[in-house]
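Omission of a single protein chain aside, the complex is shown with its protein chains in their original locations.
So, chain A:
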């Protein structure tokens, strides 16, 4: 692996994204619009539902969007022969994956800053903890989505199949992350499953940040999310084969 090659991959992915105005607009504007929609839904209702649900969604958007974008883009790279070409060159598998993670991580950072700023400044989301840490958690969630997207792209032959991984891998995480039923209230088996799903920790971190200014546990959750991201990247590297049948 070399920083030169990793940065070359990241730079190239960003140039491609910059060309694609529609994708760029969706990536940056959509989370803000969805947060606004959520705020509007609960506006007339009594209680603090927006404050309760909002943080979980701030964790989910970057995760889901990056998962989809990455799995489809990487698959395109496999299909067009450019991946095989790169693997016949002096390029480490880690360079490729890290390059993608860097580029999409950067986009995710911008996306999260926009979504968090809009939620806090315009929509009045109450956050007790440091807003900066909230953004860091959102970026970590996005990198996790990127890493999982890279991993599943190895198991899909077409973009159709890649999109199917979303209901298979992402929706169960959304159901079990504590948004609908608090994690402590889940049946034992589901609670145990929820404990090994990364999105649970991402949502926990967001919840803690809105509820308390004590950041100790947030760091733990953040660490778990990062560990999952690194693990997926390592597994993803193992699925990149220089020789194919």
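Assume a residue touches a chain if its C-beta (ideal position, glycine included) is under 8 Å from a C-beta of that chain, and two chains touch if they have at least 3 such contacts; residues count from 1.
The criterion applied here is as follows: contacts and distances are computed from a predicted model.
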UniProt protein name of the chain not shown, from "Outer membrane lipid asymmetry maintenance protein MlaD", "Dehydratase", "ABC transporter ATP-binding protein" or "Tetratricopeptide repeat protein": "ABC transporter ATP-binding protein"
From A:48, A:84 or A:126, residue that would touch the chain that is not displayed: A:84
On chain A, residues whose C-beta touches the chain left out of the figure: 4-5, 7-9, 11-12, 15-16, 19-20, 80-82, 84-91, 242-245
